[in-house]
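All protein chains but one are shown in place.
Let's turn to chain A:
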Amino acid sequence: MEELKKWIRSRYAPKVLIISSFEARAIIQKSNLSPAELLQPFTYISHSFTVKTLTSTINCPSVKIDVVDTLECRMNDRILTDNPPQISWDGCYVHGPKDIKQFLSKDTTPWFTAWQQAFLKSLNHSPHELIDMPLAIVYMASTTDLDPLATFQTLSRSQALPQLYHQKIYDGTCPKVFLLFHDVGTSSLKNAEVLQIFEKMQKSLAPSLCHWQCINSVTEPSLNHWGPEKGQSISSSDCFQLQMFIDELLMREIVPYIERALKTLDNILEQKRRGLKNSIKSIFGKKNVEFSFQYGGVEHVTRLIADLAFLCGDYDLAVNNYRSACNEFKNLKAWPHAASASEMQALCVVMLGGDNREVEYALDTAYTLYQRAGEQALLLRCAIITKYVFQGMENYRKLAQKLMNAGNDAREIQVAYPLFMEQTALAYLKIRPAYFRKYAFYQVLAGDEYRKIQLVKHALNCYYSASHIYKDKKYDFVMMHLEHMLGRFCYYLEMYAEAVHFFLSLSSSPKLLIHNDQHQKKIINELISTVAKWTSLPIPQDYDPINKNSIPFHPDGKPLLNFLLPKIKQYSVRLPQDKVVTSGKDNSSGISVTWGSLLSQVSGSSHLTEEFDVFDSNKEMKGIRSFHIGETVEVSILTHNPLDLMLIIEDVQVIVEYEDESGIVNMTSLDKLELSPKIDKTVTLEFSPQKPGKLKIRGVKWNYSGVFYGVYNFSELIYEIIPESSSVSASFLQFPDSLLHGQIQEVQIKVTNQVINPINDLCITFSHPFMFGKSQIKLGDLNEGEEKVVDIWLRGEFIGFHTIKFLITYLSQGILRYTRVQSVFEVKPSVKIQTRYESSWKNPNENILQLFVQPAFNAELSLKQLSSLTNHSLRIIKTLGKEIFYLAVKTGDEAQNIIFEQDWLEPVDVKSGFCWEVKEALKKFTNSDPGLDLLISWELIINQTRVQGHHYLLNLSLYQDKQAIPLRMVIDAPSEISHDFSATPVLLIPVKLSLKSLNEKSQSFNLEAYDSNVQINEKDIQKPPHLWWSGNTCTRFEKMDSGEIKIIEFTALVTEPGCYNLNRFCFTFDSEITKKCVFPYQHQILIN
């Protein structure tokens, strides 16, 4: 509040008018000063003095006097242009509540302060108020005037006074003082002559009103009161004299005048109020005629008493008279007069420390009355006073509202709206907690209006300070608008590098894509024209002060900008060793092994492990990779046009440079790339370095519209270029796209050495050994330019897609190098094979294998060979149709070597050892117990094409009925007998029973043969005719070892023809005495 009072005191100081002669002004001008400026430093009276008002004696501790040259002060229209904001891109701005304190610690709007000062000054000496009425007039003449006395007389004529005196608004009877200047430095007059002039003056003009002042008498440097380049010739004694003059002026003229005037005015007022004329006037006054002050009128006197009381600090007296004046003015519909009185009334209450509501009410009344009077300038002045008052009260919320209203209400004054919106914004910032978002909004409103009145720098400042609030808050449309305007403002202010920054940011905004193609085109075109303008300058600025980084320029003078159109979605660099010769479909689907696993089979290759891990995992390699001189590197970029318009870029190039910044890298460039809307396109660029050293691939650049280069920077990519050496190229001469499962085909790989040097230890390591029967082929050495064709048998295995990889390793000039080749092919189904086992009744060491073979599709199948690949012998029992075969498989002990019992089963030339190699490779995939390994060679005729192949049936487990009875029983008896029962009524049938123990341990059991009329168990129902056994039908077996075979002979006895089941044997094991076991099948014999 003290600050507010101080401001009120300084604003409403007693005024003194200076009227000077031309000569006086000329000698003062020698010190670069005007007459008012000359006196200004001495107008602060620091000693106390008393003033007697009508009601009290006021003790004034100090006072400041305002000295004015003229009462008509025109507003400088260029005040805002002359006080532009200093844009500091990295200055202190408000991003959020935390920055506000620091931001407000300085004068954020010095242009407003300057404008406000000039604006208030221009409204001083308004005809509707008397607060600015000069309390004294100082006439200044010089001894260099032809006749100083005559000059004074001319100056002091009433006609020479300003208009307000002629209109009898200001009091022309105020004290008048005559100040004669003597220019000591240049005047030829001696002191005696000057004294003579002065005495003449005193005689004519009254001695007490005349003063003599030396000027420009400096002999040595004195304390400068006026600032640089001003008042240099004013000496200390001159200053002292001037101070004395002002003191005297106040004490001898102004104070007595106030005291005198107050008394006089009070008397006049008393008389006027008593007078009939005034009483009638107050009732029937000419209320429709525009009011103006009349000297000596009641309103004039009341207002003058109030103003004089206010100036000498008697605020009680002042407030009463302002109140009274205000009411009188209202009655007279003198709205500006009433408003001014109400305004002063508010200030009096402030000075008296009264109620804030009363202050607010008085200011609101003043504002409303100014509004009614249509006085927009005075309305703004009222708003400025309100600003100070509410700031003093720290009521910023109401202040913001009032400033905003004032800006809106004073639209005729163009600068008012943006200035007051800016102040509104600041008021919102001062509210606790701060309304920083409203601050941003009102800054934008102010900026928008500044733009309309061509104050672009101010607009830029407003938008830029607001942009910090919206940044990274996801208000993308708002940010786009701000950046667009900021770009335009910077362009207008010829800050092209900054404009480019904003347009670049705008063109990379994702929200740009939401706009239509016309808008997108507009933005891009504005960017292009800005860059064109920027680069057309003789020395374009190569520093972006917003991002604080330097902008690189191409040698052709075009800048390299981080222009993100088209978007680079992906990029990859393929070194020569990264390239893989691929046949078949170019994908890595299906069964695949890692390159690393192939490398592990090559001796002395551990240093390449990390590189191969990169191939397998697509991760980036940490170390620096290397390649040889002359080899071609491919850089692929996946470009995307996100816009709704066609993008055309030219001269697309990879930015490649040696780390020592020497040497040129030859590279291919794409002359033109046209990208349709929303389209992806991959571009591959190649280069081959010709010099060893460290090479950096910085990124990719392209020319946009011939104006600038768009640049996309890669992450740090550094490579080591090493001297050239021979490498091996490899290709498939023939490699199938697909094979049938089991089909066999020969493939060829051609390896060629380049012509630089011979290579050694050439070796091909490949995946899928179960298809090739091996995993590595060693080829030895290869001379310069020599080529070698490698034949390999391939058999289709595992249905589906397979990526077969070949790693070709070799030593070139003692360095282990490699080439990678891969093929993707499909294995399709060929034949379906099902197997089933049964035990053989012919031999306990024999099983029956049922094979069900059929083509997997519509084709004609024929089996060419069935072979055992283990020490089991095969014997064909029968064939059913074309595809079902019954084989007897004899195991183990009897035949250590493979025995083929029929020609058909003998091995044909199934690629000699290839089938064994493949079998061994396949066996690695199976973990089950070793059993029968079977090879089935087949031929399919598909559309008259013969396709041959073979299938493996590996680890077929032989039949074991362990769960039911731990024995194998084979009954050897004739299956059919013809017998004449009339000749011999009883038929004896010899039955040989072979028993093989399947138990792992030795076992003991009883065997009993039952006649068929005896029921063995509940299920056993035998109908006549019956069969009997002769001789011993019960046998005991003690400790029969595992696999042991025992043969027992029985004789069966039948008496009539029929079909009999010979399986009438029952086993009782010692471990399960209570349980009788019977083999659950029949062995029938037909007796005719």
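To be clear about the criterion, contacts are C-beta pairs under 8 Å (C-beta built on N, C-alpha and C of every residue); 3 or more make two chains touch, one makes a residue touch a chain; residues count from 1.
Just so it is clear, contacts and distances are computed from a predicted model.
In the listed set "DNA replication complex GINS protein PSF1", "Trafficking protein particle complex subunit 2-like protein", "Putative tRNA (cytidine(32)/guanosine(34)-2'-O)-methyltransferase" or "Exosome complex RNA-binding protein 1/RRP40/RRP4", the entry agreeing with the UniProt name of the missing subunit chain is "Trafficking protein particle complex subunit 2-like protein". Here the missing chain is touched by one residue of A:Ala440, A:Leu599 or A:Leu695, and it is A:Ala440. The residue from A:Phe22, A:Phe240, A:Phe477 or A:Phe857 that touches the chain not shown here is A:Phe477. Touching residues on chain A toward the chain that is not drawn are 428, 433, 435-438, 440-441, 444, 470, 473-475, 477-478, 481.
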